[in-house]
Structure formats: C-alpha cells, structure tokens
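Note that this complex is displayed minus one protein chain, with the remaining chains in position.
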C-alpha cells in the first residue's frame, strides 16, 4: 500500500508554532510530505506534486485549474484558520473534497480572557488598580460604588458559536441567566444548552453583561450602531471579542466615553492603534491589543485539530473536529476572516 | 405565648446596609425589638433589657456580669462578623448560648474577584491595558510572551475555608488540578471535594497559581516569609486575598518587585496605604484597595444569614447557616478579625 | 508529652467492617487504645479507664455518674451512628464534650440507590424485566405506555439533610426543577443550593417524583398519611428511603396497590418482612430489603469520618466532619435511630 502524500504549506504560521513535539510526531507518521516554510509554497512546487497529493495543509491557492489535476485530493485544512478566496469551493463541494479549518482552536483562550474581562468590568479591577497607582483609591464599600456581581447577572451573547459555547462552559457556576442572539443557530440548540434564544434587541436591552462573539460576514458589518447601543441599559458591561467591523466603532466609543456603559475591546478598526488615538485614554474602556486568542497553547491546538482530522480522513473516515466550509455560508465568510489570530 | 425579645445593636453597620427590604420584613416578624443605631447601644439600655432578651444581634459587650442576668438568651449573632473580646465565650459554651457570625457572607464576593484577578495575572489583562494607555502595547502573540492559560494550570489554596470553597466552585470548569493546605481541615473533607491535601511547602512549590485565603490567628502571623516565597516557582501568580499579617509584607514586595512572581493583593499592612508608598508603583502587582469583599450584595447576605438562623433558634432549632464560635478556636481568632470588611 | 488514651468500644460493628487497612493505620497512630470487640465493653473495663480517656469511640454507656470521672474526655464518636439514651447529653454540652456520629457516611450509598430506583420507576425497568420473564412484554413504544422521563420531571424532596444533598448532586444533570420540604433547614440554604423551599403539601401535590429522606423524630411519626397520599398526583413516583415510621404504612400500600402512584421502599414496619406478607406481591411497588445504605464502602466511610475528626480533636481543634449532637434536637432524635444501617 502506498503511503499518503501530504502537501504542507503552513505559511504564515511557522510549523513549530502550531505543532508541538507530540503532535508533530503524529503528523509525521501520516505519510510522505512535500513541505515549504517561510513563504507561500512556490507555484512550481505545488504544480509538480498536486496530482499525487491526498491532503493539503495550508492556505495554498487551489482554484479549479489546479483542482482538476488533484484527482486524489480528499481534504484541504487551512491552518491560518480562515476560508479565503484561495480555493474554488464549489469544485470542492461537487467533488467531495473537505475544506476545513481548525478555527475553534482559539475558543478557550478567548473565552478565558472574556470571562476575566467581564469580572474586571463588573468589579472594577483594572480601574481600581489604576486609581491606586494614581493615589485616588477608595477602600471597602466606598471603592465599590459602581461595582456589581457578575454572579447572577443577566448575560447576553451576540453570536452563539464556538467562542460563546466556551464562555458558556466557563461561566456556568456564576448562575447567570443567559440569552443569545445568533441567526445561524436554531432555538433548539440554544435551549438544549440552557440558553434562551432572543432577538438582538432583547439581548441588548435586557442584559447586564453583553459579549459580542459574532464574526464578520458579508451582511453584518456595523450591525451594532447608534440604535443598538441606545438599547443597552446604563451601567451595563459590553465586551467586543470578535471583530471591530461588527460595530460602528466611533459611536461605540462615544457611548463608552460618555459613561453610558462600560466596555472592553480586543479589536480596533486599525491595528496597531495609532499613537495618540483618543481610544487609548477612555476611562471606562478596558483595552486589549488583539491578544485574547493568540496564545501559544491555542496555536498548538490548531496542530492537534489538524492531525486529528487528517488521521480520520486518511483512514477513509469523515473529519469531526475542524469546522467545515459549508456551501451556504462560505461565500459570506470568505470576504473577511472571522477568527482571532 | 409571649413574643421573643431581640436586642438589635448592629453598630458599626447601618441596619439598611445589611437588611434589604425583604429580609427586614422577615426580621421584623421575629419578635419585639430593642434597637439602637448609629453607635454602640448605651450600657444603660442594654442593662435595662438584657434579662428579657432571647437573642442579641450585634457586637454588644456581653461579659459574664451581664450574661448571668441574661437567663433567656439563646444566641448572639455578630453582624460585624468577627469574634471579638466583647463576649465571655466560656460562659456561652457552658450555658448553651450560640455565638454566631455570618462571616461567610463575603465568600462569593471575594471568590468572584479572586478568579477575575487570577485570570488577570495569567493573561496580563490589567498590565496590557496599562501598556496600551502608555502606547507601548504589543499585538497578538507578541503581546502574550508572559501569558499563560489559567485553564489546566496547577492551583494551590492556602486555607480551605468558605472563601476557598467558593473559589473552588467558580474555578471548576477550568479543569485545574487543585492542592490545598489548611491545618484545620482534614484530608477527608478536601478529598471529598476533589482537592488534594498538601503541605504548605508542596502547595507553594508546585502551583502555578496560589490563592491565600487563610485568616490571621494567634499562631500564623507572617507565616509566609522569605523561605516560603523562595519556594514559589518563577513566573507563578500569587494572590493575597485575606489579611496582610499572614505574609512578611516587605519580603513579599521584594519578590514581586524583582519579577520573581506576579501577584495581586487586596490587603495592606496599613490602610489606607500612604501616598507615595512604593507599593503603588510595583509593575507586577495588581492592586486592590481592600474591596473584594465589601459589596452591597455581600452585606445583604449578612442580613439573610442572620435572619435564617434567628428563625431557627427562635423555633427551638439549632442554627445551621452562620459560623459558630468554637471552644477550641475562638481564642485564637479573637485577637484579630479574620473576615473581610 | 503523654499520648492520648482512646477507649474503642465499637460494638455492634466489628472493627474490620468500619476501618479499612489505611484508615486503621491512621487510627492506630492517634494514641494508646483500650479496646473491646464482640460485645459492649464490660462496665468494669470502662470504669477502670474512663478517668484517663481523651476520646471514646463507640456506643459506650456514659451517664453522668461516669462522665464526672472523665475529666479528660473531649469527644464521644458513636460509630453505630445513632444518638441513643446511652449518653447524658446535657452533661456533655455543659462540659464541652463533643458528641458525634458519622451518620452521613451512608448518604452516597443511599443516594445512588435512590437515583437508580427513581429511574426504575420512571422508566419501568424492574417491571419490564418481570414482564419479560413472564412472557408478557411489549416492545418499543408499546412497552413505554406508562413510562416517563426522569430528565426534566418535577422532583420533590421530603427532608433536606445529607441524603437529600447527595441525591441532589447525583441528579443535577437531569435538569429537574427541585422543591424541598424540611422544617429544620432554612429557605436560605435551600435557595443557595438551587432548591425551592416548599410546604409539605406543595411538594406532594406538584412533584412527579417524590423522595422521602426524613428521619423519624419524636414529632413526625406517621406524618405521611391518607390526607398526604391523597395529594400526590396520579402516576407519580414515590420513594421511601428513610424510615417506615414516617408513613402510615397500610395506607401507603393501599394507594400503591390501587395503582394511584408507583413507589419504591427500602424500609418496612417489621423487618424481616413476614413470609406471605401481601407487600411482597404489590405490582407497582419496587421492593428493597433495607439494603440501600449498608454497603461495605459506606461502612469504611464511618471509619474515615471517625479518624478525620479524632485527629482534629486530639490536636485541639474542633471536629468538622461528623454530625454533632445538638442541644435543641438530640432529645427528639434520641428515641429512635434515624440513620440507615
């Protein structure tokens, strides 16, 4: 029996960043590799091997002209973790080639940080540290005038995908009633998980703590604007954990700046944020430089998910770990990455 | 049947701070009240009523001279939440008078904050916010050089009382292996709760995140000193959540200042901390002005616990909610308060 | 320092039944022992040593005449697990002698069985096995005409002590709304645990599955009688897990026999049940010969609890594991054992 051939083209991720030693060993055992690191694999190199390849790991350009030659190809796993224009998805769907991404690898890292930030906003942790450094702190009860317990507070989730579900697991002991809005997830699934399905307006207007996990699609850019921010109850906490493009960012900053609600954000319309940008000094805003997902452990999980599904696929079984590109939605997601780096 | 007589002497806590409307209504239904607010109840007022009183709620002075007259007294509930020298405990033990304090009322508030601070130290939340305000932030992976996941990290608890157990409930979904040191709690109880009993040295030397919840007793002042801090692994996180007196504070600051480990503290040897105290500018220290416990909701829980046990006691049943003064330990606790605010 | 003296008088339990090897080793390390097995320790033997004893483990007769000589005695731990007339409790309370029993050792064993029996009644497991042995089974949907899901069903607890709390932990993933009735437990504690406090009538009339865990006291014999059984909704499941004396047993059997509700019982007014007793052939009754608690593992837990508290007591610390005799309730419990063998 011939060993499978695997094209390994992980750029922009160094292999060592996504495969730890144990995972690398399992990867190496899968077959024979055509590997290129440090840049996108050169076209000539791809073309020389594509006809023999069982599996592509990477963001290799795979339009129809190449795919027609890839008679043995069973799956493409994008370890950069986005569904980009590099692939002819329709060809893949018609020909039974799985297109996968281990994007959920970031979910636990983001969720842990999101919970920490939610407690921070509720209890004023960073703000109180700053006051103490400035010599303006208050002690005990006086220091908690604006604090509230996260425990028992009404939580709202905008987006109920992998990030939200990881957060939900972590926040479970806080006994918070949880509502979620996600037009791609049926009530049935939310209710099974103990979450109340709700409209966006209901989530915004009835929650004390609002987590935004919704990725950007072709349709939802800026869907949180002046009208929506106006629905949020004064004194609530709003955490933007996904993409800056889902909010009208200037309006968002206006509301936080006026103290209408407190907020945390991990994302900004332009990154790095320009020096001197007023966002850097808003008192009620907890600032995070797009760093909630990018943890070494999360990257190693990209490798683990990749190998787990690769092992199944090469045994002739369907993948069950990575996200699958879906005929109905891939074009809506394609325009912009939805996952955290 | 005559209605019970209750002496209500809540100073230094205003009644409205510990009894919300619903609890106050249940309290009022319990009997007839002799009430004094705004200062300690005057001696004459206590003496005029003590012979008829079934229950004392407060920190009223109750030495033997008064207690011998209190023939009907069944319980004393100290709503300031400390066992102080105001009471002749031996007399109470001999005569079946319960001495109680709803000190666990602060446990959830402290635990929620402690978890938030632990995530903060692990993921660098406050430090990253500060860097972004100073214009020196790093993005993505580069911003997480010193970060680690709390999920799965080895957790050590110094003290396994109410605070630790509340923290344990909240941290359960993080799948952290947990060790605890508490000379007053048997292995049996820890193991039943899924915690590994350990020596102090083992907790310090093997944990990535160390929570100190131990109260001050006559015997343990400064028990965390140079030798003990030396056992903590570099890069760990240390959270002081109980009393400053359990650590050698200057040595503690020395270790954190040198970057040996990162830390958070809610308590200080002198409060308020003097302006200009160098503690205010230690980079690796998360500062909290004795505010993790003093939440309005925690104070209302003092009232709820008080009424719950008072209702039982006046029905001739034993109290089951508040902490009970114990013959063996009350004198060790008495010298100094062990509860938060 | 002299080693503590411990009087070990475990009858009617053989030492080997309550102390496994590991626990026995810890026990032996506690001090010097005066031990008698196989029968109650002879009076002369007790009298010869009582003046020097720090701790009694057993159901030794300790009336005032003996206790006055027991100047060093700090605690009595009854490993038969009942508070009997053998002890002068008032003397103990006045003199700070703890009277303890590791009765909660049976809680997990009873709870596991209770959950199994509840699923059995809901889903008809034993009844369906019997039908199949008799050749009268029905398949699939037809075999489930009288079945209901325990998951999501309204659960009622009569008694909210150790047994009920163990059951509550095991049944948590079934997402059942739970109400409890227990006049000795305040609403506060139930609500903290996620249980709705309710009157006995409400528990009986609104629950689909009713667990009776209440022990017998001086006051509650036969408190579940014709009126109470009449409140139970047709088709419900009723599980008697504590003592036969809390129900009017003939009336109970009448209701089950008529098919008014289905039931399980672990206890009977006379044990062993006479041969030919009609209780043995009631179709809707799941029969258990007082065997839900008496598991070897539960008995070893008696030993573990005993040693855990003995260790604390001999170090001068208060016990925290065993149940403590309480001034207010011990006389009500004393008349009859409340724990499972």
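Here the chain labels run A, B and C in written order, and each chain numbers its own residues starting at 1.
Convention: a contact is a pair of C-beta atoms (placed from the backbone, for glycine too) under 8 Å apart; a residue touches a chain by one contact, two chains touch by 3 or more.
The model shown is predicted, which means the values in this text are computed figures rather than measured ones.
Across the complete structure, the visible chains that the omitted chain touches are A, C. Contact with the chain that does not appear here is found for just one residue of C:232, C:247, C:286 or C:321, C:286. Touching the missing chain, out of C:33, C:91, C:174 or C:255, is residue C:174. If you put the missing chain back, the residues of chain C touching it would be 17, 108-109, 112-113, 115-117, 119-120, 122-126, 128-133, 135, 137-141, 143-144, 147, 149-151, 169-170, 172-174, 271-273, 275-276, 280-281, 286-297, 299, 341. Take chain A: the residues that touch the chain left off the picture are 93-96, 183-189, 304-305, 307-309, 311-312, 316-318, 320-321, 326-329.
Basically, only the chains that are shown with their structure count from here on.
Ranked by how far their CA centres sit from the centre of chain C, the chains are topped by A.
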